[in-house]
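Note that this complex is displayed minus one protein chain, with the remaining chains in position.
After this line comes chain A, so read on.
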Amino acid sequence: MSTTTDSALAAPARSNGSAPSGSVRSARNTAPAVKTRNARNPRSSRTRISRTRGGRLLISSILPLAILLVWQIASTSGLVSVAQLPSPEMVYLAGVDLIQRGLLGPFIGISLQRVLIGFTIGAALGLVFGAIVGLAKVWEQFFGSTFGAIRAVPSLAWVPLLLLWLKIGEESKLTLIAIGAFFPVYTTVAAALRHVDRQLVEAGRAFGLSGVALFRTIQLPAVLPAVISGLRLALAQAWLFLVAAELLASSAGLGFLLLDSQNNGRTDRVILAIILLAIFGKTTDALLSLFEKWAVRRWA
């Protein structure tokens, strides 16, 4: 532990030396002088830890490790009954058991598939309608209030209707997830397009841009950050609606695992499913943020 702290403390002093703001100062200071300043002023060294890669990893892993520790202590010390809170080890073994039965892989696979397909359909429609409504007043008047009203319906209220129309198949689940993913994208894109700086749009027009060229040069780069945050919201919604759909009617998937395990009193599997949802939700979100970096480099 102490070695990691030392290296994390030493590394930032070096990396900060290359940064433009600190370069003059560090060049003038000798190495011992830097050390004494750090020792005297712990606050400055703390901000430096957060700037290195290792330091960031260290800081962000404190809380998960602490939760794991508390969980381990609570479940093994007898404070909470094992039926209510199985130990981390038991959850791990439940996972291994499900893998050996050949269930976990297919469950994760079908859930991921549903989220990705539903999200793609919903987000794509959201982008199209958001762009139409955001760019033209007429379409805003045409669609605006209707979509607003549909959005006001709590999405789970669609479930009975979806089951009636589409039966308990993949279509009903995908539709529900697509509804969930549609609105965050639609609302953020439409609002962002409406608020693109008019002066920049006019400048673009003054320099001969119109139609698609104007959209690509001015509006798209201007709304890109908002579009991405809409997509990330939509992805979170897609996971939410996945679980809702699978809890209500399914025979496979992580949501089904939750429901089935609850009925059988398998708390270890319930916790396993929750952890898996957390991991996959976070991973898909991280992939979107990679896409964001790429898109900003490409267009903005």
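Just a few scattered comments:
Going forward, a contact is a pair of C-beta atoms (placed from the backbone, for glycine too) under 8 Å apart; a residue touches a chain by one contact, two chains touch by 3 or more; residues count from 1.
Keep this in mind: contacts and distances are computed from a predicted model.
UniProt records the chain missing from this view under the protein name "Sulfonate transport system ATP-binding protein", selected from "Response regulator", "Sulfonate transport system ATP-binding protein", "Glycosyl transferase" or "Molybdopterin converting factor subunit 1". In the complete complex, the residue from A:Ile218, A:Leu259 or A:Ala273 that touches the missing chain is A:Ile218. Only one of A:Val82, A:Val96, A:Val153 or A:Ala203 touches the absent chain when the whole complex is considered: A:Ala203. Touch with the hidden chain on the side of chain A covers residues 199-200, 202-208, 210, 217-218, 221-222, 299-300.
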